[in-house]
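For this view, one protein chain was removed and the others were kept in their places.
And then chain A:
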Amino acid sequence: MLKANSDKRRAKNGLPLKAKWRRDWQMVLLMIPGVVFLLVFFYLPVIGNVVAFQDFQPYLGIMHSEWNGLQNFVNLYANPDFWDALRNTLLLAAVQLLLFFPVPIGLALIVDSLVSNRFRRWFQTIAYLPHFLSWVLVVTLFQQSLGGAGFVNNLLRQAGLDPIPFMTNPDTFPLLVVAQLIWKDAGWAMIIFLAALTTVDVSLYEAAAADGAGRWRRLWHITLPALRTVIVLLLILRIGDILSVGFEQFILQRDSVGPGAAEVLDTFTYYAGVVGGDWSSGAAAGLAKGVVGALLLWGANSLAHRLGEPGIFQRRT
């Protein structure tokens, strides 16, 4: 009985552990640095989230701070600042999804329709560049262009018009944020759509054109269906990321616009916890965000599977 079992195990695993170790020990050694990094700088902080269930005091540390169950979450629930942050996060995510998401698709369609390769390369070179600039640099460039003393407002003043407070008006802040995102990443996000477009079988276009389909019908019946998988994939990623809206972007502009419009969950965590010293509330907000984000990503991915799309986390067969 025992022997039969161990035989079965061997058949399943191929070799006994010892032989595998003798064969693979160098590979295991190669994994060690990476695994240590993961344990220390990912899994240890993941466990460190227990401070969300403590009345954490830095001088006591995690080991000696008192546990207080769900009290921090109850406090969050009663904290209007947290609800502001949550509302801003969802609002900004929705505006981004609506206004940012279609832009790279549109750009890719236009670029793909260009016949001149030179013009196309020239445009791509410029459009990809801002992705590699830091958020500090992007926000600075926006401030120098659109800020109170920026060159656009300088021009307006020289023309005798009133300057427009693009950078400091909390009401238009969501639009400003999307404009910055488009400036920085729309060109970059275009890459993946362009790649998908190159996989479309040209004979489909040819056949459709021979059957009398004009450019718009070809776009609707051939091009867009070809992009569907990629669009679904990127939508899933966006949904999983919905609570993260772009942390550095907000922390950099929270002073000039005010927390009323620019406080998002991540900045709330930072200002309540690290700056304000209310570690436990911050950690509770951070943990809630992480868990909900993971669930959203998982849910969106399962939904995509349901709809027959590959999604991001593919099931192995």
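Operating definition for what follows: a residue touches a chain if its C-beta (ideal position, glycine included) is under 8 Å from a C-beta of that chain, and two chains touch if they have at least 3 such contacts; residues count from 1.
Everything that follows uses one rule, which is that contacts and distances are computed from a predicted model.
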Name of the absent chain as recorded in UniProt (options "Carbohydrate ABC transporter membrane protein 2 (CUT1 family)", "Hydrogenase-4 component E", "Na+/H+ antiporter subunit C" or "Xylose transport system permease protein XylH"): "Carbohydrate ABC transporter membrane protein 2 (CUT1 family)"
Touch residues of chain A, complete complex, unshown partner: 17, 20-21, 23-24, 26-28, 30-31, 33-35, 37-38, 40-49, 51, 62, 107, 110-111, 113-115, 119, 123-130, 132-137, 139-145, 149-151, 154, 158, 183, 186-187, 191-192, 195, 202, 205-206, 209-210, 214-215, 233, 240, 244, 247-248, 251-252, 255, 266, 269-270, 273-274, 279, 282-283, 286-287, 289-291, 293-294, 297-298, 312-313
